[in-house]
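First the structure, in the form of structure tokens, and then the observations on it.
Excluded from the complex is one protein chain; the other protein chains are retained at their positions.
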Amino acid sequence: MSELSQTIARDTAQKKSATDSRENYPLHLAIPTRFNDYDLLGHVNNALYNRYFEIIVLELVKRSGIDWIKDNVVPFAAEVLVQFKKPLPLVDHIDAALRVGRLGRSSVTYEIALFTPTSEDASANGHFVHVFVDRTSEQPVPMPQSVRDVFERYQYTGETS
Amino acid sequence: MSELSQTIARDTAQKKSATDSRENYPLHLAIPTRFNDYDLLGHVNNALYNRYFEIIVLELVKRSGIDWIKDNVVPFAAEVLVQFKKPLPLVDHIDAALRVGRLGRSSVTYEIALFTPTSEDASANGHFVHVFVDRTSEQPVPMPQSVRDVFERYQYTGETS
Amino acid sequence: MSELSQTIARDTAQKKSATDSRENYPLHLAIPTRFNDYDLLGHVNNALYNRYFEIIVLELVKRSGIDWIKDNVVPFAAEVLVQFKKPLPLVDHIDAALRVGRLGRSSVTYEIALFTPTSEDASANGHFVHVFVDRTSEQPVPMPQSVRDVFERYQYTGETS
Partner (left out) sequence: MSELSQTIARDTAQKKSATDSRENYPLHLAIPTRFNDYDLLGHVNNALYNRYFEIIVLELVKRSGIDWIKDNVVPFAAEVLVQFKKPLPLVDHIDAALRVGRLGRSSVTYEIALFTPTSEDASANGHFVHVFVDRTSEQPVPMPQSVRDVFERYQYTGETS
């Protein structure tokens, strides 16, 4: 685990210095908080960060034209990582931001950040990996080209700021 | 990100073959599922995995004697990683398992696995990192020795199977 | 609405004095609380009372032999009422209690109470109404006799204390 942790730390440090401001994310979504998102410590509960990640991932999935009910090829969650930078305080909504990172043959990594409305520094960073599977066999298959085309539009291609 | 992904994949493969069965975790907790833990795809919703992670982490925190309300030094969530191996189907409860991994001066990594009641293969693996902070300054400080003593009892020390 | 409120108040007052202690409920279930059931006021969030109601209702549904997936006649939620008596504080579990109240041709009213582990006074009372419908037409139909037989065993038939 320690090698992995070091790699995460190094990788994250590099990314953060270069590309972690709002303009480095092509997709933005304001997510209204709910009263019970907060726990008795007065902050957004840690498991809700994953809920917010899911909400913005599903926004992109919707834009990609995927139909969860009818399609034969659907994305399954493979991995989610959240790095908590600072507690999310009582706010009306969270600004979620997403860019498509690694785009493989059958998998896609979404890089995600959460911001409070008034801050330029992310309160949390992380990623979420989808693997496309055949609905029946549940084995990985190539993602549809039409979906890939949409994902490519949400990759970050700008110069580092 | 691709280096990271490869590292995760390699690291996970190594770990799994060696130390990922139930007996490699000193702490076990049966977590009753709730009807709404399941989403309309018929599986436990991905964000609930983090809820289950939190539940078993808080069980260890309770055993460590930490008092969230009164203590001056309290643990903050720093990072959570979930790797989804197979969907969690309709079951009465999930078997969560935890061992203390890396134990730093002010941080601790819990390694966690989720099992269905009848399976020896984990449905999900991952880790959760706590950093101990001073409640007022919110800066990292060494964890109390009494807490560390408890954490050490939940490290996995056996030979790999 | 005022007539209704008065009726609720009168009806509740009568019930409470007579039959609101633990022994007046044939079905009991300890429901482990989750950290995020509590909101930032330090009490169980009001919408979670309905979650606990659902959990004990589903326990009875399971005992009645209903199969949500296969049966042609399934119960739909028709009404839920919660009366909050006192806040639920930080406890490991809630004691839920249920008895079958009115048992109609196609509907059943479950009367429910929630207790803290150490209290004989309910922290909340209320009811939950299920109506049995044909899965296809979604129109009310008589409940199966086998289900009714189980429900009758959970009616409160004792003398008032």
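Couple of notes before you dig in:
Each chain carries a letter (A, B and C) given by its place in the written order, and its residues are counted from 1.
Keep this in mind: a contact is a pair of C-beta atoms (placed from the backbone, for glycine too) under 8 Å apart; a residue touches a chain by one contact, two chains touch by 3 or more.
Bear in mind the structure is a predicted one, so any value in this text is a computation, not a measurement.
Seen in the complete assembly, the chain not on display touches A, B, C. Touching the chain that is not shown, out of C:L27, C:I56, C:V82 or C:A96: C:V82 (per the contact rule at the top). When the omitted chain is restored, the residue from B:Y38, B:W68 or B:Y156 that touches it is B:Y38. In the full complex, chain B touches the omitted chain through residues 35-36, 38-42, 45, 47-48, 90. Contact between chain A and the absent chain runs through residues 31-32, 34-36, 51, 54-55, 58. One chain of the complex is left out; on chain C, the residues touching it are 1-5, 7-8, 11, 15, 41, 45-51, 53-54, 68, 76-84, 87, 101-102, 109, 111, 127, 129.
By our rule, only the chains that are shown with their structure count from here on.
Taken chain by chain, the contacts link every pair, so each chain touches all the others.
After Cα superposition, the angle needed to carry chain A onto chain B is 180 degrees, rounded to a multiple of 5. Separating the centre of chain B from that of chain C, both taken as means of CA atoms, is a distance of 34 Å. Chain C has its Cα centroid 39 Å from the Cα centroid of chain A.
Contact with two or more other chains is made by residues 51, 54 of chain B.
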